[in-house]
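Some chains omitted; the rest stay in position.
Chain lettering (A and B) follows the sequence in which the chains are written, and residue indices restart at 1 in each chain.
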Amino acid sequence: MADTKILDFFDNPNGTDGSAHPFVIEHINEEFTSVCPVTGHPDFGTIILRYIPDKTCVELKSLKLYYQDFRNEGIYYEAVTNKIAKDLNDAMSPVWLQVETQWKGRGGIRSNITVEFGKKP
Amino acid sequence: MADTKILDFFDNPNGTDGSAHPFVIEHINEEFTSVCPVTGHPDFGTIILRYIPDKTCVELKSLKLYYQDFRNEGIYYEAVTNKIAKDLNDAMSPVWLQVETQWKGRGGIRSNITVEFGKKP
């Protein structure tokens, strides 16, 4: 299972003392795949991470490797979205964080899941 | 007529004691069809279910079968939208729930109906 130990972080370029001028970062990964825990068939989706950093930002290449670690994991849409949001929120303690997942259709139904921590100012 | 007994539910992955971290689930079914109760001709539409779960979530395959049970029912746009929203709200008691239906044109007029229970926080 994907582990946040693979993630790297760098200092907020606006300062790390918690009083930095706020700004919004959005990373859109259109190449996410995991496996349906019931059928064993692959799921394909887009993962959108949006956050306002406090002291640290997530490094892009390590984020990509973290996402790739779900490739052969059997996990539900709802669970993977909550796990990614919680993992990144715990690791960065940002001012605000939102993870939105958009899944390709299964049996004619497409699903989107959104998890949010904190309030967007 | 479609019956909610066909629906399966699973526990909210964020917890079932009513204090779970809230998140939004959206299921988009672009392959809905029922029958016009007046003319007997088929109606085609998209059903969008959005909700914030409290203790339970609806299982996707059972939701699909519930929708398919309208296939040969004669029912008005307004009635089917209200029935689906009420059925799912009664069965799950979610924090918030919205059902939006988008219907292909009849006689040059397209229709959309939206029913909502609770307030989106």
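In this section, contacts are C-beta pairs under 8 Å (C-beta built on N, C-alpha and C of every residue); 3 or more make two chains touch, one makes a residue touch a chain.
Just so it is clear, the model here is predicted, and its values are computed rather than measured.
Because every chain is the same sequence, the assembly can be counted simply: 2 are drawn, and the full complex in the file has 10 copies.
By our rule, only the chains that are shown with their structure count from here on.
One finds 28 Å separating the Cα centroids of subunit A and subunit B. By the touch rule above, subunit B contacts subunit A in their complex via residues 13-14, 21-31, 57, 60-61, 63-64.
By the touch criterion stated above, subunit A contacts subunit B in their complex at residues 76, 78-79, 81-82, 85, 105-117.
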